[in-house]
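Only a single protein chain was left out; the remaining protein chains are all shown in position.
First chain written, first letter: the chains are A and B, and each begins at residue 1.
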Amino acid sequence: MRGIVKHFPGVLANDHVDFELARGEIHALLGENGAGKTTLMNILYGLYRPDAGEILLGEQAVHFRSAFDAIARGLGMVHQHFMLVNSFSVAENMTLGQPSPRQPLLEDPNTVRRRIAEISNQHGLRVDPTAVVWQLSVGEQQRVEILKALYRGAEVLILDEPTAVLTPQETDELLAILRSLAGQGKSIVFISHKLHEVMAASDRVTVLRDGRVVGTVPTRETDERALAKMMVGRDVTLAVAKGSARPGEVLLQVDGVFADSDRELPCLQGLSLKVRAGEIVGIAGVAGNGQTELEEAIVGLRPVKRGRIRVCSTDVTNQSPKTCIQAGIGLIPSDRYGMGMLPDFSVADNLVLSTHAGPRFTRRGLLNRGAIRAHAAKLVHDFDVRTPSVDTPGGALSGGNIQKMILARELSGQPRVLIAAQPTRGLDVSATEFIHRQIIAQRDTGVAILLLSTELDEVLALSDRIAVIYEGQIAGMVDRAEADLHEIGLMMAGRGGPARGAEAGP
Amino acid sequence: MRAAAQAARPAAPVLGVLAALLIGALLLALAGIDPLMAYGVMLRGAFGGSRQVQETILKAVPLALVGLGLSVSLRARMWNIGGEGQYFIGALFGTMVAVTFPGWPAWLLVPAVLAGGLLGGGLWAAIPAWLRTRRGMNEIISTLMLNYIAVLLVEYLVRGPLQDPASYLPESAQFAPAARMPALIGRLHLGVFIALALVPLCYLLIWRTPLGFKLRAVGSRARVARTAGIDPAASIAFALIFSGALAGLAGLIEVSYLHTRLKGQLISGGYGFSGILVALISRLNPFAVVIVAIFFAALTIGMDATHSLAQVPATLADALQALVVLLVLGADALARRGE
Partner (left out) sequence: MQWEHILTWTFLIALITAGIRLAIPVMLATVGEVVTERSGVVNLGLEGVMISGGLAAFMTAYAIEHSAWGQAAPWAGTWLGLLAGILGGMLLGLILALLCVTLRADQVVSGVTLVLLGVGMTSYLYRQRFSSLTARVAGLEPWPVPGLSSIPVIGPILFNHDVMTYISFALVAVVWFLLYRTTWGQRIRAVGEHPAAADTSGINVNATRYAAILIGTGLAGLGGAVLTVVQLGLFREGITAGKGWIAVALVIFARWRPELALAGALLFGLADSLQYRIQALDTAQVGAGAIPYEFLLMLPYVLTLIVLLARVRKSDTPAALGRPYVKGER
């Protein structure tokens, strides 16, 4: 890829990027969130068309009009958010979009199954062709995605943040598979923002920052520190400054909670935990083990079938979100856009979403716009929310600023318990640092904090106590000081840890 | 390019209207009628003299009322397509009050029948509100089905229990003069001023009250509103019942001043549906609703005036109105894509 340029409204995603891939190599594409890595690979895969620049396969220039062309030329991509139709079977997903030999009829399912089994064995990726996708675990779904690319004859494999959804052991397995594929002559591009994985798995690294290539180096000749510096442009402290915790009384108590998922299947299966004032309890775990359901259950968005949730000694089980807020809960939701803010409301209005009806912001039954805007101005300043004005629609803000706005709103309510779900997902380093500092500051004022994150590094960095969630239960709880990475990894995968379902925490 | 597109958005309704008028002219020409002359006759018919202007304003009243109700309910994304049904039931309740207390003095009876209209429309809308909040039933379908049911119900009642004993026709007893909308300025009756008063009221409601805030939040993203502690069910119910009440009021007013008795199917002016178009073109702005309502009324009255010219079916007005909305929609969507 030479001189690739790509504009999106308001941002230059790729700025004259050159990128090269050799046969049989694993080439990592490293950068912060928003650096342009995914965009570049989407261009390669034919999903976007570059504004300028060219793509050469072998010596030949190619122009992909759609992913169909790219697939035909031997490219395969595994996206960060899986491109699998949940209600279809594995086999149906494999053949989707491919011309059938007995057009227009669908292919004979037996032939498909045989071919899948062949490729599956050839590369050591086990899948069940008849399984329906939504029943598979996240790791299994990823295997299906990789197999799908290979089924379509991919010689070049692009993986976008593949380890975001895996346990440490599964990550090792994946990296091994990638090395084996490279050994068979496949060429692999691996997008990541995780330094240690890039160091472990790749032959070469290209670092992108703000849409530009900072440099391409053979992995042997560099280290994490150097890569981090290239990624961010300055020296980065890879650890968060944090004093020790001084926990007080129990403010959040979850006892034996049972709840169903959206598919009406049991999800939370007797989950229990306690969080004290002035401590951060971090829940590690692979996505899909009940984190979102737990988050929703605590704030009253998901019905609890059995068990109890108490906040500051108020029973909030199955109460409305309003009651939970009044009991002292603050939530930074995992789904920023779907749960956290209204894109067409102004920043000021977003900041009073829960509190607009109170005496502070109303006068004689009508909204007091002056008070609302003054309140917003202060929060925008204190929380460094970059916005042209408090009247700007929330949707115009960048991801990091939206998260800061949500944080500002929740903290302004002075909650006693803060649930922070995936608080820094998709954010760049400076926003991440800011939010981490805020969370620790809250802890130091005595707020009880429950951190739910699929980024193990984040959990390890922030938490005072660490629990692992697996299949809707707490698989184990340890103090940060005694945390053993290997042990935690096993618990995330469902192996190891104390007796399952046991009351977690002292 | 972006700036141009953003500037185009407020102009979209005007452009849509112009485009529709052009297409209308085309249709007229195809039917062998000189469009300019026809439009001239229409303009004079709608605004030619003091009497015509008053007629147009009077005809705009029910449209404006329904449109105003929708300008509130659509904020919460509640599609109240049941305006027709609520119109009928509002007329029904108001009629029941009028024929039960014919001896009351005007200052008591007029507010009473108005209240009947509000109550009838509100109650009829409460059914789909319940179905939506308790059973998750899509309000578009439930309000629509209730339209058909309401009309049939009223048809039965004026043929049976409510029929005027002194008449052979399926219609209720006539409204006592004390029950009819009093004319306040010229021929402009109380209903006109109620509608006008509702405009700033709706505006305040939507933009300056906590209730309006909640409605808009629920209409924007119900899940986000819920997470923030807002109860979507309450907002949804209010949206539907409020718009239903206004539609019911429209029905009662029309019966009381124009038809002077409940006549079954005949009292319908299609306002339940045209009101939707009015609300959409006005982009849910209460002030614009009045203007668009007058425009639609002018279109309909103007069309009537062209009958003397040639056989132009009055239904062209309906078709044109829908065309306007479609073109406005298209123009709007196009502008949004340019952003």
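In the analysis below, contacts are C-beta pairs under 8 Å (C-beta built on N, C-alpha and C of every residue); 3 or more make two chains touch, one makes a residue touch a chain.
What you are looking at is a predicted structure, and each value in this text was computed from that prediction instead of being measured.
Novice: May I ask which residue of A:Met83, A:Ala176, A:Ala441 or A:Leu485 touches the chain that does not appear here?
Specialist: Touches the omitted chain: A:Met83.
Novice: For the chain left off this view, which of A:Asp262, A:Asp444, A:Asp457 or A:Asp479 is in contact with it?
Specialist: In the full complex, the listed residue that touches the missing chain is A:Asp262.
Novice: In the full complex, which of B:Val17, B:Ala64 or B:Ile81 touches the chain missing from this view?
Specialist: Hidden-chain contact among the options goes to B:Ile81.
Novice: For review purposes, identify every residue of chain A that touches the missing chain, sorted by number.
Specialist: 42, 45, 47-48, 66-69, 71, 77, 79, 81-88, 92-93, 95-100, 103-106, 262-264
Novice: Take the complete complex as the reference. Which residues in chain B touch the chain that isn't displayed?
Specialist: Considering the whole complex, chain B reaches the absent chain at 31, 79, 81, 131, 135-138, 140-142, 144-146, 148-149, 152-153, 155-156, 159-160, 273, 276-277, 280, 311, 313, 315-316, 318-323, 325-326, 329-330, 332-334, 336-337.
One rule holds in what follows: only the chains that are shown with their structure count from here on.
Novice: Centre to centre, by mean C-alpha position, how many angstrom separate chain A and chain B?
Specialist: Each chain's C-alpha centroid was found; their separation is 48 Å.
Novice: Quick check: in the complex, which residue numbers of chain A touch chain B?
Specialist: Contacts found on chain A: 9, 299, 301, 320-322, 324-325, 331, 333, 338-345, 349, 353-354, 356-357, 362, 365-367, 369.
Novice: Per the contact definition, I'd like the list of chain B residues that touch chain A in the complex.
Specialist: 2, 204, 208-210, 213, 216-217, 220-221, 223-231, 339
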